[in-house]
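This part shows subunit A:
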Amino acid sequence: MSLVPGLEHWFILSTLFFAIGLYGVLSRRSAVGVLIGVELMLNSTALNFVIFNRYLATPFLDGAVMMIFVIAVAAAEAVLAMAIFVQIFRSRHSVDISTMTEMRY
Partner candidate 1 sequence: MYYLPELVIVAAGFFVLISDLFMPKHHRKYLPPLSLGAAAIAIGLLLANVNVAAEYLGGRFVISPLTTWFKIIFLLGGAFTVLLTWNSKRFERITAPGEFFSILLFTQVGMMCLISSTDLASLYISLELSTIPLFALAAWKRGDKYSGEAGIKYVLYGALASALLLYGFGLLYASSGSLDLRVVGDTFTATPLAWIALALVISGVGFKLTLTPFHFWAADVYQGAPTPVTAYLSVASKAAGLAFMFQIFFGMFGAQLAEWQWLIAALATASMTVGNLIAIIQRNIKRFMAFSSISQAGYLIMGFIGPYPEGAPAMLFYMLIFAFTNMAVFGVIMWYDDETGRTDINDYHGLSKTNPVLALVMLLALFSLAGVPPMAGFVGKFFLFSIAAKAGMHWLVAVAAINSTISLFYYLRIVRAMYIETPTEGQRRLPVSPVMQTTLAVTTAGVIFLGVIPLFYNLIERHLTDWLRWFAGW
Partner candidate 2 sequence: MGGPVTWLVILPLITALAILAVSSNRTHVFRWVALVGTGLHLLLTGFVTWQYWVQASRDGATTGDGLFTKLYLVERVPWFESLGIQYLVGVDGVSVAMIILTSIVIFCGVLVSWHVVERAKEFFALLLILVTGVFGVFVSFDLFLFFIFYELAVLPMYLLIGIWGTGPKEYSAMKLTIMLMASSALILVGILALHHGAPVPTFDLTQLAQHSYPLAFQSWVFPVIFIGFGVIGALYPFHTWSPDGHASAPTAVSMLHAGVLMKLGGYGALRVGIYLLPEGAKEWALVFMILTTINILYGALAAIRQKDLKYFTAYSSVSHCGFVLFGLVALNSIGIQGAVIQMFSHGIMTALFFALIGMVYGRTHTRMIPEMGGLGVRIPWLAACFYIGGLASLGLPGLFGFVAESHVFLGGFFGNPWIDTTLTRTLTIIATLSIVVTAVYVLRGLGTVFQGPLDEARFGHLTDATLTERLGSGILVAVLAIGGLVPFLFLDLISPSLVPFVERLGDALIRLGVL
């Protein structure tokens, strides 16, 4: 029984990240919490790319490059989201998304 983690283990880890992130997205009332959940999900996908590259497409670096892009995009998304949160916080003094139901039906 080898202790070296294989594809399955890494994939289970990333999936766990993803699931935790998704749980966060669906359950947190604070927008920041939701955003952190999303970031977690994005990171799990980034991890995925690296794993798959490492185990399934060894000679190339496509997955790794993709990971870098994902991180960059996630950062951009986070920045923009935080900017919007700040703007909202200024007017509402809260970023509780469960109260943001001005528009519905």
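Criterion: a contact is a pair of C-beta atoms (placed from the backbone, for glycine too) under 8 Å apart; a residue touches a chain by one contact, two chains touch by 3 or more; residues count from 1.
Selection criteria: all candidates are chains of the complex that A comes from, given by their letters.
Just so you know, these numbers come straight off a predicted model, no measurement behind them.
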Touching subunit A in this complex, from the list 1 or 2, is candidate 1
Please output the residues of subunit A touching candidate 1 within their complex, sorted ascending. 18, 21, 25, 31, 34-35, 38, 41-42, 44-45, 48-49, 52-53, 56-57, 60, 62-63, 65-66, 69-70, 73, 76-77, 80-81, 83-85, 87-88, 90-92, 95, 97, 100, 102-105
